[in-house]
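Below: one structure, written as structure tokens.
All protein chains but one are shown in place.
Here is chain A:
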């Protein structure tokens, strides 16, 4: 079929706008990486865009030798690992129970859960609850409240409902109760959905900065995203209003001790370091998330 002129112009317009979108999306990443690899004093002269002008590893050396950053990185890794494991463990178990037939109170349990998807008490009652539970300044505040995700429970349940009944029946005949059926039969065949939801949960844990901002004020329990937020904050303040407040001034000064290193190049290097884990799981994420989003939206 011969393409008409208008069709061809449309194609050209579509391809070029998509290309532009791709560039606009990629450029901030690329530019940050370039600045992180560029000498700070050179960056502040301006004009660093697509390629480092004075290549250096100095920024990364300082970032990777800074105790606070390393410590925060470890906190984030721990929190992500423990949080993801516990959340997937309890949520999938919960979902399996909810997927079984003839369970007393099942309907009420379900309504009980779904209500929380539409209503919440809001930030302040939640804040006071956590404080009254004595969970302030403990690593568990970043793990326990997010252990059960109703949304993930529904996705798991949908998956378990679609498994053939014969699988369970044979296990029951062999004398398994629900718990051993779950761990011996159901978990081994649920690889894809466990992988998908684990990845999403891990990304949530890695990226969450706000929980620690309000519930944690001990430096040795600050996750990397929260620390990065503090670094950027003091950076901006000094840059914009010269009102770098007391809280992070010491850390900033310590980072600033070498003249060739600027706060900008250091915060870029920290950003790059804290993004590396996301970049590493992104190929796996991409493999699974389309499926995850679709299951979610069908139920939603």
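The definition used in the following text is that a residue touches a chain if its C-beta (ideal position, glycine included) is under 8 Å from a C-beta of that chain, and two chains touch if they have at least 3 such contacts; residues count from 1.
To be clear about the criterion, contacts and distances are computed from a predicted model.
Which choice in "Sarcosine oxidase subunit beta family protein", "NAD(P)/FAD-dependent oxidoreductase", "4Fe-4S dicluster domain-containing protein" or "Sugar ABC transporter permease" gives the name that UniProt lists for the one chain left out?
"Sugar ABC transporter permease"
Sort through A:88, A:153, A:197 or A:216 and give me the one touching the missing partner chain.
Reading the full complex, the residue touching the unseen chain is A:153.
Determine which one of A:64, A:163 or A:214 touches the chain that has been left out.
If we include the chain that is not displayed, A:214 is the one touching it.
Using the document's definition of touch, tell me which of A:93, A:185 or A:221 contacts the absent chain.
Residue touching the chain left out of view: A:93.
In the whole complex, what residues of chain A lie against the chain that is missing from view?
Here the touching residues of chain A are 4, 6-7, 10-11, 14-15, 17-19, 21-22, 24-29, 31-32, 35, 43-49, 90-91, 93-94, 96-98, 100-105, 107, 109, 112-113, 116, 118-129, 144-145, 147-148, 150, 153, 177-179, 182, 203, 206-210, 214, 225-226, 228-229, 232-233, 235-237, 239-241, 264, 267-268, 271, 274-275, 278, 282, 285-286, 289-290, 293-294, 297, 300.
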